[in-house]
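For this depiction, one protein chain was excluded, whereas all remaining protein chains were kept in their positions.
Presenting chain A:
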Amino acid sequence: MKLLTTNFLKCSVQSCDTSNDNFPLSYSAQSTLARDESIEFNAAFLLKILDRVDWPAVVTVAGELGNSGLPATKPVLSSGDVAQLGDDELALLRDLHVLLVQTTLVEGEMKCRNCGHTYYIKNGIPNLLLPPHLA
């Protein structure tokens, strides 16, 4: 599962819907990370998705997974058009690509901050199924 996906995934328990703590999930520090270099850099997609990324959540999740070196504020780009970006900004987008898209969670656990339900990630696939009493 990509780090980008952790920025959208919330707890699937119905009673957590009304809570503010169901996102982001809390990721265990023992999780195994990997870098998947097969996905090509797509500047247009990153520009588009960056608007929607909740940066504080990225910082929190990256901190839990062992990277506390991220800036506290979301990087701002001068233009929404890839062709008008300078080299510096393209380099920044490349870094974001490595961080959000190429970094994948292979094994690990994630826990809802509200209900405390633990979801397991195996082979890069999180198991979001709920036991009958929660579904």
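The rule is short, and it goes like this: a contact is a pair of C-beta atoms (placed from the backbone, for glycine too) under 8 Å apart; a residue touches a chain by one contact, two chains touch by 3 or more; residues count from 1.
Going forward, contacts and distances are computed from a predicted model.
Asks: Which of the following is the UniProt-recorded protein name of the chain this complex doesn't show: "18S rRNA (Guanine1575-N7)-methyltransferase", "Proteasome subunit beta", "Sterol regulatory element-binding protein cleavage-activating protein" or "Ribosome biogenesis protein YTM1"?
Replies: "18S rRNA (Guanine1575-N7)-methyltransferase"
Asks: Among A:Leu9, A:Val58 or A:Leu77, which one is in touch with the chain left out?
Replies: Considering the complete complex, A:Leu9 is the one touching the chain left out.
Asks: Just the residue numbers, please: which parts of chain A touch the chain that's not shown?
Replies: Those residues of chain A that touch the unshown chain are 1-2, 4-5, 8-12, 14, 23, 38-39, 42, 44-45, 48-49, 52, 54, 101, 123-130, 132, 135.
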